[in-house]
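Only a single protein chain was left out; the remaining protein chains are all shown in position.
For clarity, chains are labelled A and B in written order, and residue numbers in each chain start from 1.
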Amino acid sequence: MTYRKMILSAIAGMFLVSPVFAELVFPSLSYRTGPYGPNGIPFADGYEDYFTLVNQRDGGIGGEKVRVVKCETAYNTEKGVECYESTKGEGALLYQPLSTGITYQLIPKASADNIPVLSSGYGRTSAKNGKIFKWIFNFPGTYWDAASIATKHAMEMSGGSLDGKKIALVYHNSGYGKEPIRTLEELSKKHKFELMLLPVDHPGQEQKSQWLQIRRERPDYIFMWGWGVMNSVAIQEAANIRFPMENFIGVWWSGSENDVIPAGDAAHGYKSLAMHAPGDDFPVYDDMRKFVIDKGLGAGDGSNVGTVLYSRGMYAAILAVEGAKSAQAIHGVSKITPTMMRDGLEALEITEEKLASVGLAGFAPTFKASCENHGGVGAAAIQQWDAKKGTWSFITDYMTSDKSVIQPLIDADSAQFAAENNIKERCN
Amino acid sequence: MLYREVGEFKTSYSEDSQTFPIRFDKYRYFFVLIVGLLFVPFVINDYWAGAVLLPFLIYSIAAIGLNILTGYCGQVSLGTGGFMAVGAYASYKLMTAFPDLNILFIIIISGFVTAIVGTLFGLPSLRIKGFYLAVATLAAQFFLIWLFNKVGWFYNYSASGMITSPSRSLGTFLITGPDATPAAQYLFCFLFVFLLAWVARNLTRGKIGRSWMAIRDMDIAAEIIGVNPLVAKLSAFAISSFYVGVAGALFFSVYLGAVEVTEAFSIQKSFIVLFMVIIGGLGSIFGSFAGAAFMVLLPVALKNLLVLQFGWPVDIAAHLEFIIIGGLIVFFLIVEPHGLAQLWNLLKQKLRLWPFPY
Partner (left out) sequence: MSADFLYTIEVILNGLMAGVLYALVALGFVLIFKASGIFNYAQGVMALFAALTLVGLQEGRVPFAHLINAVFGTHVHNFEWTLPALAAIILTVFVMILFAICVEKLILKHLVNQEPIILFMATIGLAYFMEGFGDLMWGSDVKKLNVGLPQGGSFWFEDLTIGWAAEGEKFYGMYVDVLDVWAAIIAVVLVLVLTIFSQYTKSGRALRAVADDHQAALSVGISLRMIWVLVWSISGFVALVAGMMWGAKSGVQFSLSLIALKALPVLMLGGFTSIPGAIVGGLIIGAGEKLFEFFVGGFIGGATENWFAYVLALLFLVFRPQGLFGEKIIERV
């Protein structure tokens, strides 16, 4: 090929996306750059590595090799759209964008294109209602579950009642951070606690006002919905004003090593919700090192294997793989389509045996999805940071959320969506 | 050889001030229109619409809008993101409040709403100049975003504060919503781009455009020769905001379909549109298109080249993308500080004489 031809073909290739079939395609819409890159990297590594592991160790899912199509979104919705449009033509089975903004973006698009979206622990909470959101899944838990579970933990800590207590919510001033507010407002009515709302603007480097206010008002508990640099600054500031760390509870996106390490010893005792177990004390990590990292096939350099966000990404991939397996079982074919994948996710049941079989006994709560319920049981545990050992550890069992508060909210929100978009209820 | 007039034989003013004095240019213009109208809609697919053409067309409108303000009237603005958000939220409120209102009118009314807001925030320009004004428009940017993020009425009290565009159609063709075909969306935006660019071109060479340019070149002198700075500056803000508002409304309702105000209309958006205007060429309608093409197409092209062709890891490709775009911006500025439009003009000057330069 001459030089000129090469350039021409390169230019032609710039805008063409050539479709390749014959494998199970899972796009990885990751963000390894930009303000949230530090959190996006371990998640994407875990997500991609698990698929590599499945290919290397098991020869794919049900005999079909998995192909991961990577696309960089930089946590930016426009790039997210570009990634979605460029990867969907390759036969993408499932999207997991790890961004509430991009998830909202994809909900109508993917529903129209008949491709399922799984937003584990983020995205639109009311998508739990499978009657309205046919293509969207958000098991094992939602933000509203998280708010309820955090409140439950606070209640346990103060001896069963929150009457007259004060809880502050420090949140990322965006769609993501605002999600739990409505639930917490309902809960504050039910349990008679006072709720204080403290928004922090992106990116959240300067939070002095918020923490001075906390210092003045002395809330009994602080909940945090943060992401990126906001988390570590908040933990540092909480330590600075000597807020008792065990009363400071972050959502599962505010509970990774990235968030506590910059604060050093000061972060000791900080708590966060967890939808899966921390640490790398599971057989799957040995496999991961043996089959993927040591062979140099890892997406990253392998240093973050076993960190919280790596495990989170891996967990997301496990749900995808198990969903694909259940789809293969239902339809009896190994080469599944996105529609079959959706059926598989809807029938997905995560049991203890299933977790043990992939080397993760006791790693995550068990749940069973159904036509009505796309959100699982909504269970989470509380983990606590030990700064001296540098590890997270569980201090409670998995707890479930207060459905009597959350279900009406979900019904109301999804009904509004259905009305705006003329969607009829399914599953009846 | 093809690209030249025979000589200077203009006998009327209208001939002298025509947009395309060279016949070849005129043909090229109609050719682009015909391809855009009759060819592209039939071959367009989701990827081309969603990743390349819709953002290009919509950013072109925003860039023309900002070019009116910055390039023609000389008022540097960094509030574009905030004004686009006004357009987007106006269209959302209109769409949900009046489900039967035609989408065409919704977009246009959103433009007018933005024009009013823009004029309001343009008032400080009567006293503040240069970079001071640029930073002052940032006040508009941050305040508007905060407002839309905070006040529940704007997003109909949804839990997360996101707004999602419902399905609306023009005649029988769906324009917004997930089921709209890429061809319909493309044509809808194309229509707006064509009309607005045509209006802008004619505004800028009329009386009002001349008064803007007088203000830009030296506002005190302009005032002395009888240009009213109040009228000129505020009209530039109003018209520019109208364009930006239309762009914002299209950006939300047609292109993205769902937006989060803090992310989609952040300060980054203001900067990107300003880059387009400067890279493309201040005071040039063609420059706005060139700048939008540069900032929209180049990242996509680079990404596809590096990731799909060379198979590089996506994160390295993303970093290189930044390095290359930054390098190219500096390179173009060094080669031709007045933007791609000036580069294009120089090329045309050369072409006029080619191949017999004497």
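FYI, a residue touches a chain if its C-beta (ideal position, glycine included) is under 8 Å from a C-beta of that chain, and two chains touch if they have at least 3 such contacts.
The structure displayed is predicted, hence computed values, not measured ones.
Just so you know, the chain we are not showing touches A, B across the whole complex.
Which of A:34, A:62, A:89 or A:279 touches the hidden chain is settled by the complete complex: it is A:34. Touch with the chain that is not drawn comes from one residue among A:62, A:89 or A:262, which is A:262. In the complete complex, the residue from A:206, A:286 or A:425 that touches the missing chain is A:206. When the whole complex is considered, the residue among B:88, B:180 or B:279 that touches the unshown chain is B:279. The omitted chain makes contact with subunit A at the following residues, 32-35, 37-38, 41, 173, 197-201, 203-206, 208-210, 212-213, 215-216, 218, 228-229, 232-233, 236, 239-242, 258, 261-262, 264, 266, 296, 301, 303.
Panel shows subunit B; residues 76, 124, 127-132, 135-136, 138-139, 141-143, 145-146, 150, 218, 220-221, 224, 267, 271, 275, 278-279, 282, 312-313, 315-316, 318-330, 333-334, 337-338 of it touch the chain omitted from the view.
What we mean here is this: only the chains that are shown with their structure count from here on.
Between the Cα centres of subunit A and subunit B there is a gap of 36 Å. Across the complex, subunit B is touched by residues 10, 13-18, 30, 32-33, 37, 41, 70-72, 74-78, 81-82, 84-86, 88-89, 100-101, 104-105, 107-109, 111-113, 124-126, 173-176, 178-179, 181-182, 201-202, 409, 413, 416-417, 420-422 of subunit A.
The residues of subunit B lying in touch with subunit A in their complex are 46-48, 50-52, 55, 96, 149, 158-162, 164, 166-167, 177-179, 255-260, 262-264, 266, 300-305, 307-309, 313-315, 317-319, 322.
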